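Every protein chain of the complex appears in place save one, which is left out.
Labels for the chains are A and B, by order of writing; each one numbers its residues from 1.
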Amino acid sequence: MIGLNHYLILGTCLFGIGIYGVLSKRNAIAVLMSVELMLNAANINFVAVNHFIRPDQAIGQLFAIFVIVVAAAEVAVGLALILSIYRHASSTNLNDFNLMKW
Amino acid sequence: MSGMIINDLVFVAVAGFTLLSALGMVLSRNIVHSALALILTFLGVAALFFNLGAGFLGLVQILVYAGAISVLIIFAIMLVMHSEPARTNLFNTSLGTHLAGAYIAALLTLSLSLAIWFSELPQIKGKTVEDAVGMLAQLFMGNYVIAFEAAAVLLLVSVVGAIILARGAKQS
Partner (left out) sequence: METIFINIEEFLTSWMVGMGLAQPWADLIITILQWTIIVLIITVNTIVLVWMERKVSGFIQERIGPNRLGPFGAFQTIADTLKLLTKEDIVPARADKLIFKTAPMFFIIVSVMLYAVLPLGNNMAVVDLNVGLFYFISLASLSTICLLMAGWGSNNKWSLLGAMRSVAQMISYEIPLVFSLLGVVMIAGSLNLTDIVTAQNRVWFIILQPVAFIIYFIAATAELNRGPFDMPEAEQELTAGAYTEYTGMRWALFFLAEYTNLVAVSVLAATLFLGGGHGPWLPSWLWIIIKTYLIMLVFMWTKWTFPRIRMDHLLSFSWKVLIPVSLANILVTGAGIELFRWMGW
C-alpha cells in the first residue's frame, strides 16, 4: 500500500540527487539543472501532502504552481548570467568564475 | 483490491523511472545527454502528479518544465558549447570536493528518509477535487491574489533582466 511516506521518501531521494549534482558538478549549467531537480522534489512533497492530508482543497497544487513560476524566472536569469559570463571568460566551468575572489 | 495493487505497481514503476533518469542526469558526462535525462525526469514527475490526482498540475509541469525550461537549457548549452561533447559535464577536479558532496547528499537523504519512514503520518485518503482548475482559479483570484500579482511582476522583471544580461548593456 503506497502512502504519504513513499512519496516523501521519493522526494527526499530526488532532492539528495540534486544536492549531489550541485556540490560535485563543474559545469554551471549542470548545477542549474540540479537546482531544478531539487525544486521538483519540493513540488512532489507539496502535491503529495495536499493529496493525502487535505484532498478537498488545492492549496498544495497552488504552491507547486508558484514554485514552477519562480523556477522559470530563476532559469531565465541564471542562463542569461551564464551566457554573459561565458562571453568574458569563454568557459562555463565554475572554477573559472572567481572574479570576486582575492 | 486488484486496483490497489495496480496503483502500487504504477507508483513503483514511475518512481523508479524518475529516480533513474535523475541519476542519469547527474552521472552523464555529456551535458546534452544530461539535459535530455532531465526532460525524462520532468516527465516522470508529471506522471507522479497524474497519479496523485493533480492532472492539471501534471500538464503544467509538462508545458513549463519539459516544453519550455528544458528547451531554454538545451539552447543555452548549444550556445556555450566549444569542446568535445563527451567531456562537457565532468565532475569537480578535486576528489575531496566530489566525495564531500556525495557524503553530504547521502547523509541528508538517509537521515530524512529514516525520519519519514519511522514517523506516523496521517493518511486520510479522501476524494480528490473534481474541478481543480476552477478551485485553483478561485484561490489565485481570491486569497492569494497578491502573491499571484507578485509572481507576475517577478516573471516580467526576470524576462527583462534576462534579455539585458544576455544581450549585454550598451556602453553609452
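Quick note on the criterion: a residue touches a chain if its C-beta (ideal position, glycine included) is under 8 Å from a C-beta of that chain, and two chains touch if they have at least 3 such contacts.
Bear in mind the structure is a predicted one, so any value in this text is a computation, not a measurement.
Enquirer: Which chains here touch the chain that is missing from view?
Expert: Displayed chains contacted by the hidden chain, ordered by label: B.
Enquirer: Using the document's definition of touch, tell me which of B:A15, B:I39, B:L52 or B:L139 contacts the absent chain.
Expert: Hidden-chain contact among the options goes to B:I39.
Enquirer: Hey, which subunit B residues sit against the chain that's not shown?
Expert: Counting over the whole complex, subunit B touches the hidden chain at residues 30, 32-33, 36, 39, 55-56, 59-60, 62-63, 66-68, 70-71, 74-75, 78, 85, 131, 133.
Here, only the chains that are shown with their structure count from here on.
Enquirer: So what's the Cα centroid distance for subunit A and subunit B, whole Å?
Expert: A distance of 6 Å separates the two centres.
Enquirer: Over in the complex, which subunit A residues touch subunit B? Could you list them?
Expert: It is residues 1-10, 12-27, 29-30, 32-34, 36-37, 40, 43-44, 47-48, 50-53, 55-59, 61-62, 64-66, 68-77, 79-84, 86-87, 90, 92, 95 of subunit A that touch subunit B.
Enquirer: List the residues on subunit B that touch subunit A in their complex, please.
Expert: These residues of subunit B touch subunit A: 4, 7-8, 11, 15, 18-19, 22-23, 25-26, 31, 34-35, 38, 41-42, 45, 48-49, 52-54, 56-57, 60-61, 64-65, 68-69, 72-73, 76-77, 79-80, 82, 88-93, 97-98, 100-102, 104-106, 108-109, 112-113, 116-117, 119, 121-129, 132, 135-136, 139-140, 144, 147, 151, 154-155, 157-159, 161-166, 168.
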